[in-house]
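Heads up, one of the protein chains got dropped from this complex, but the rest are sitting where they should.
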Amino acid sequence: MQAVFTPADPDWDAKVRDSFARQGAMSTIGARLVHLEPGHAHIAVDYADAIAQQHGYVHGGVVGMIADSAGGYAGFSMMPPGASVLTVEYKMNLLAPADGQTILAKGRVLKPGRTLVVTQTDVFAHKNGQTRLCATMLQTLMTMAGKSDGRAAG
Amino acid sequence: MQAVFTPADPDWDAKVRDSFARQGAMSTIGARLVHLEPGHAHIAVDYADAIAQQHGYVHGGVVGMIADSAGGYAGFSMMPPGASVLTVEYKMNLLAPADGQTILAKGRVLKPGRTLVVTQTDVFAHKNGQTRLCATMLQTLMTMAGKSDGRAAG
Amino acid sequence: MQAVFTPADPDWDAKVRDSFARQGAMSTIGARLVHLEPGHAHIAVDYADAIAQQHGYVHGGVVGMIADSAGGYAGFSMMPPGASVLTVEYKMNLLAPADGQTILAKGRVLKPGRTLVVTQTDVFAHKNGQTRLCATMLQTLMTMAGKSDGRAAG
Partner (left out) sequence: MQAVFTPADPDWDAKVRDSFARQGAMSTIGARLVHLEPGHAHIAVDYADAIAQQHGYVHGGVVGMIADSAGGYAGFSMMPPGASVLTVEYKMNLLAPADGQTILAKGRVLKPGRTLVVTQTDVFAHKNGQTRLCATMLQTLMTMAGKSDGRAAG
């Protein structure tokens, strides 16, 4: 069952993609925004030594980064024009090693409140055609009304 | 008040530093292990565009990565010889933007159990000589007995 | 989609019901175990002033209690004979007031590990024939092997 959401900002698609593109950290780890619809965002990263931990899997912190961003952009897609998004808190259970060629974080909105938005993101490891749930995250976001998402000029 | 811990592994210092050095992800984001004692580990990262989010602060995911690692190595320092460390879960409250020249995550062991170790990590932003608490994380680690921390040969 | 689990203890049904019956706290708040299958447990509580908070809804702490127990018994149903269950940690997002005649917590196992079991519990408020998601919890349980669930004699 997948909730259907009506975005409050007609420009939701461009605004999310633009914000993602401005995140240096996402490009540093090689993360890609691979799917976007109102209330849903999927972010993928391919395995590389540069994002590994000491056992040769993708680092749990990188799993956390893409899960945090997938939930954050799922929520941001529902926010009104002129607002920016702030992560208040998140919690993640790591269920299996992030062992795969590609790690995919699928974020969705659980509760689209006016001030607070709650999301859940499941993270899957894709390895040799098999898919395995490797983490799940609950996250609280805050809508910062009247505060543009862009970096302050100058 | 700072708890005093007796490490179970005489080689705790070298084993933690060696494990940290093998994490490609830590070097990719420029993280440094700046302090280590039994039950305590501090990890710092300097601001760079490559680890920023869209507003020009250090990315919350990077804050999560260094907090996760600081807690993880605080716990690993207390684990017996031949064991490796696994993050079971963590949760983090982001209290202020990671706005500073240097972001410092100070991890400490709250409860050094035989199987499970619980840690707390406070993250501080250092900016122009001022220090501000910007996040706090609770984390559960598991001791993987008889499973070396190293990457499998070959 | 509902995962199908094979319990490790042929006596799983009686052992869960017996453990629930021995919890004084569950009877004090009027909680009932209303559904049980391997990897799933549902616990309900009816509204009463004795379990209310200051606005006349069911207390968030009571919501947490039945969610914790629903997840705990979902996990306990999968544990081997002779083991008891310990809650390691949980985190809960409160999405709406627990406003209803009956509050129902539906716990399910996400990951049935040998030592650790991770569960998720959704809590619903039933009011005048309507159902509303009011909370969701992620929980980590530990299997305490060779430690009976019963209270020590004497």
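Brief remarks follow.
For reference, chains read A, B and C in written order, and residue numbers begin at 1 within each chain.
Throughout what follows, contacts are C-beta pairs under 8 Å (C-beta built on N, C-alpha and C of every residue); 3 or more make two chains touch, one makes a residue touch a chain.
No experiment lies behind these values; they were computed from the predicted model shown.
The chain not displayed here makes contact, within the full complex, with A, B, C. In the complete complex, the residue from C:69, C:121 or C:143 that touches the missing chain is C:69.
Contact between subunit B and the absent chain runs through residues 91, 93, 95-96, 110-111, 118, 120, 133, 136, 138, 140.
Contacts to the hidden chain, counted on subunit C, fall at residues 19, 22-29, 48-56, 58-62, 64-66, 68-69, 84, 86-94, 149-152. One chain is missing from the display, and on subunit A it is touched by residues 88-89, 91, 115-116, 118, 138, 140, 142.
Simple rule for what comes next: only the chains that are shown with their structure count from here on.
As a whole-number value, the distance joining the C-alpha centres of subunit B and subunit C reads 33 Å. With each centre defined as the average position of its C-alpha atoms, the distance from subunit A to subunit B rounds to 22 Å. For subunit B, the set of residues touching two or more other chains reads 88-89, 91.
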